[in-house]
Every structure is written in C-alpha cells, then in structure tokens.
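Other chains dropped; remaining ones untouched in position.
Chains: A and B, in written order; residue numbering restarts at 1 for each.
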Amino acid sequence: MTDDDITIQKPCCNHNASSANGLQNKLPPVVKTLVAALQTENSFEHVGPVPIPSHKSIIDIIYQVRQILFPGYFTKTKLHAANLEYYLGKETTELYERLSQEITMAIRHDCRRANLPCTHCEERGHQTALSFIESLPKISTMLSTDIRATLAGDPATASSDEVIFCYPGLLATSIFRIAHELHTLNTPVIPRIMTEHAHSLTGIDIHPGATIGPGFFIDHGTGVVIGETTIIGSNVRLYQGVTLGALSLPKDAGITLQHVKRHPTIEDDVIIYANTTILGGKTIIGARSVVGGNIWLTESVPSDTRVVLKRPELLYSGRKGGTS
Amino acid sequence: MTDDDITIQKPCCNHNASSANGLQNKLPPVVKTLVAALQTENSFEHVGPVPIPSHKSIIDIIYQVRQILFPGYFTKTKLHAANLEYYLGKETTELYERLSQEITMAIRHDCRRANLPCTHCEERGHQTALSFIESLPKISTMLSTDIRATLAGDPATASSDEVIFCYPGLLATSIFRIAHELHTLNTPVIPRIMTEHAHSLTGIDIHPGATIGPGFFIDHGTGVVIGETTIIGSNVRLYQGVTLGALSLPKDAGITLQHVKRHPTIEDDVIIYANTTILGGKTIIGARSVVGGNIWLTESVPSDTRVVLKRPELLYSGRKGGTS
C-alpha cells in the first residue's frame, strides 16, 4: 500500500459480480460513521502536526547498534584490521544521524502531548544520541561478560559464535542494555519500543528501567518477566519462565504505584531455576543463593542458601481408572 | 527466489570443486523420488486449480485495519482534521478490495475442499468484507476501553501512546477483536491465521472463537492461552502464563469434542495473576473475584472471593549441603 496516491474505485478483480459492485457503493456512509466514531472523546487517534517516531526506524537502529557492537557478525562487508576503523566510523556516523532524528521526534512528541513548550527538543535529541554513542564501549564490555557467562553456564553450546548468532537470551540482554542506556538518558517511548521488540522475538520481557549487572545469562528465556524496579547483581543466571514481579496490584495501580520499588532485588551469583516467581519490592535474594524451579516466593532468602519446593504429593493410578 | 523463471543449472560459486559438480548430477533421481513420495496418500499437498489465501496478504490486512483504527499512529502520512476523512476513505476502499479478494479465496477454497458447489463465493466474500468494515466503529470503541483498562492497571506506563505503539497485550487484543469479527461472519481459515500471527508476535494465544467483553487487559502476556469456547466478561485483567483451557482430552478429542463448551467462564471485574491455569467448560469465576498466581483450578469460584494457594512448604539449606 502506498500512502501517496489514491486509486479510482474499481472492481477488485475480473470475476467481480455486479452485486459486489453494488456493495461497494455502501462504503462512503460507513466511512462517515467511522470518521465520526474516531472523533469522539472515547477514541484514540494521532491527528496533529507532530510526527511520531517510526517503529521501523527504531528497529533498524537496534540492528545497526548490534553491527557496531559485534563487528563482522551481522554484515556482508568483509572486515579486516585495516578497514575496521573506517567501517565503524561510517556506521557510527549514520547511527548518530538516525538516532538524533528519532530521539528528537520522541522528545518533541512528548512535549506536545504534555502541552509543554518545546524549545530545545532538537538539541536534546542530538546530545542524547551523542551520549548514547559515547556509552557504546561500556555496553560492549558488559555484553562480553554476558557472552562469557553464557558459555560458562550452558552445556549445549561450545561456541561464542553460536551464542552471538542465535541465542535469544543474549539478544534480549543486548537490546535491554541498549534500551536501558537510552532510558537512563530520559529518552521517551523509544526504550520501551526496543524492549518490546526483544520481547516479541524472544518471549523475554525486560523493562528498560531495570538494573542488571554484568555476567547476566538467561537460558531458553520464553516467559521471563523482569519488572521496572528490579535490581540484579553480577553473574546472575535465570531460566525460562522466571518472573521478577510486583505483588498484587489494586485496580488503580496505574496511578498510585508509579515509581515505587515494586520488584525484587537479586544479589550477585544467584541462580533461579525455571518457572519460579519472585515478587515484591522488599524481597531480596541474598548473594550466591540458589532458588529451585516452580517456586512462588514473596519473602527474602538469606545469602548462601538453597531453596527448593518440598516435593509435592503426586497421585498415581492405573491409566484407565484415573481421572484428571 | 522468484517463481517465474528457471535458472540454468550452474556451479554455485567460483570455488566450485569438480567433485561438487558430480554430486549435482545426482539431483534428478532425488527429485523423482520426492515427487513420488509427495503423491502418496500419506502426504499433504495443495496441487489443484483453487488458489489459496495468501498468508502475507492477510498479515498486511491486519496492519491496514490497525492504521484505520488508530489513525496517525502507524503511518508516515501526516494527518490533520482536514484530511482525515479523505485518508480513511482511501484506506477503507483499499481494505474492502483486498479483504473481499482474500475472503472469496478462503470461501472458494473451503468449498472445493469439502466438495461443495461454490455458487456465491464471490458475493459472499464481498458481503462479508462490507459487514466487517461496518463493524469497525464498534471495534474501535471496544479497543478504547481496552486502552483505558491498560492505563488504569499498569504502573509501568503513563502514556496511551506507549500502550498503542508497543504493548503486546493491546496488539494481541486488537488482532483478536478483528479476527473474532471475521470468525463471527463465518470466514474460514483467515481468523486463525490472524490470531496465530498475534500468538507468534506476543506469545498470547487467543482462539478467534472466544468471547471477550470490553476493558480487557493482559499484562506481559507471554504464555497466555484462551481457548475457543471461553467467555470473558467486562474489565477482566490477566497476567502472563494464564491458561483458560480444557480439561484433559482423550486421544480422539479432535473429533468428539468439537463445538462443545470446553473452556471456562470469567465474569466481570475478575483479576487472574501470573501462571494460573483454569480448566473446564463448567468452571465459572464469579464477578469481582481475584485468583492468585500459580494456581491450578478446575472448579468454580463464587463472586467477590479471593483465592490464593496455601503457602507451599519450602526447604531451606546451606547451599553446599543441599540437593535439588
């Protein structure tokens, strides 16, 4: 579909029955109803002079950052020691331009929505993009510790290439670390679009506001949820389905609980096995502790402790006689 | 790969070893074996005169509907009050043409597969597309209630823009509401392709046959399953990993249990926390009840009730001495 040309109404295909043509004449009144419906108080539209950040551009930016952080892995350009600086210079300049533009749009959009004056939006956009790019060496170092943690913890791979190429845990962590940096720089909307893209690809849902130390490894990952105010130390390992979440929320939680610490703290060197849920802003899992799988925890665990579920009682029966 | 030209067999690359060329001569007999295998009773092919709906076109239709329902959010066209009706008219006309065509193909394909005469497939296709478009204002109103429920229930966002741009729960609910309308209009195959697309993007699997009231909010969402005959009232909130499913099914369930109510009923204003499973067609969760996380429920819960798991017994040990 192109946005810039209007086709004259024509039958949709050669076999078009005349009755179908008759139906098409009923469209204009439907459009009028639709326009009226979309203009009521109840609807959400984005009709106005401020352009919005482009979802597609933000996804492209993620992958350009990844090309810069892992040179040679995700490009057809053959890299060697001689052209590496040239390549990174070119990619980084492009990134700066695109990122400035999207951040500026996000800030300006945010100002207009809040009815604030938008005096330095563009300058802020460029400054934020530059600060982000200055943080790339730091992000690269963090991701190296994450790759090493993955290789140390997973017997099903022996190759850092495989981890970088296709591990969902590393993909989600990479996108989180990028988004978190932008979040820290007070960029609106863009960080969340990034982490929700990672969520869509991997099933791993990390809020860009979470704090996560080096050497982080998520294995398998589908169903992992890490809430906004979670704090995770160094060398922590999580398995699929782990939730680090909030205790039950009242119906109006959206307003009353913003910016309160609602999610747990996980100290250094902790392992949490599959499908365990840990809830609450005051819940602390002490350093070097191991939390078994399938556990529902709403209270703290001291350091150097192993917690497992007492073996639940199972009922066995011959297959024909049983019910389930 | 293009479908319309055949390239002459040539070496795959410059470095091609002569032995590799020798291997290529072994291809024709393999193809013969493959053709023979695909033509046996055991195989599934779609060789015949009836074209099938295009997966890609159906996905495109989803996003065009979304552009119509949320004008200005997902397009580069700048919208203002003066061009809104023009824009919606153009988009709706295009949608009508594409949708008629795909529905007609789906119906015709269905007729041929069932060996039924296909006399009014095209007229039915156009009528269904028109009825669908007539329902857009209703869908728009429903989605507005879903957005408001999200804003009310989630402390991690303050912006309807963020919800519309990137919340997986709203994406899955939007696609469900579109697919459900087509399902109600007896469109074959297309609704399921739509909801499975949402499932792929969000990890939220809602059958297009389910009934879901206004003000629906799914937070995080990965692993949510809502079965075909589920009924959900107004202002219900679900968290990740919630299954609203069927009790255990016999091996031949595919035949014997079609169209029987196999999935639960969730009344108005219910909240169900993460990873809880509720099963059975006669299971009713009464209005305003709250079901805690990690629960396995196969029986009804009265209205205004809070149900939580009795705290399961945990075993703590010093890390070195324990086993898991």
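Assume a residue touches a chain if its C-beta (ideal position, glycine included) is under 8 Å from a C-beta of that chain, and two chains touch if they have at least 3 such contacts.
The model shown is predicted, which means the values in this text are computed figures rather than measured ones.
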Homomeric assembly size (copies in this file), of which only 2 appear in place: 3
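Keep in mind that, in the parts below, only the chains that are shown with their structure count from here on.
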Equivalent-chain rotation between subunit B and subunit A, CA atoms, steps of 5 degrees: 120
Averaged-CA centre spacing for the pair subunit B and subunit A, given as whole angstrom: 21
Of all residues in subunit A, those that touch subunit B in their complex: 1, 3-4, 6-7, 9, 12-13, 15-17, 19-20, 23-24, 26-28, 30-39, 42-49, 51-52, 54-55, 109, 113, 188-189, 192-193, 196-197, 199-200, 203, 205, 207, 209, 222-223, 225, 227-228, 241, 243, 245-246, 248-249, 251-258, 260, 262, 273, 275, 277, 288-290, 292, 295-297, 301, 304-310, 312, 324
Subunit A-touching residues of subunit B, taken from the complex the two chains share: 60, 64, 68, 70-81, 84-85, 88-94, 96-98, 100-101, 122-123, 125-127, 130, 133-134, 136-137, 140-141, 143-144, 147, 150-162, 164-168, 201-203, 220, 222-223, 240-241, 247-248, 271, 273-275, 290, 292-294, 309, 312-319, 321-322, 324
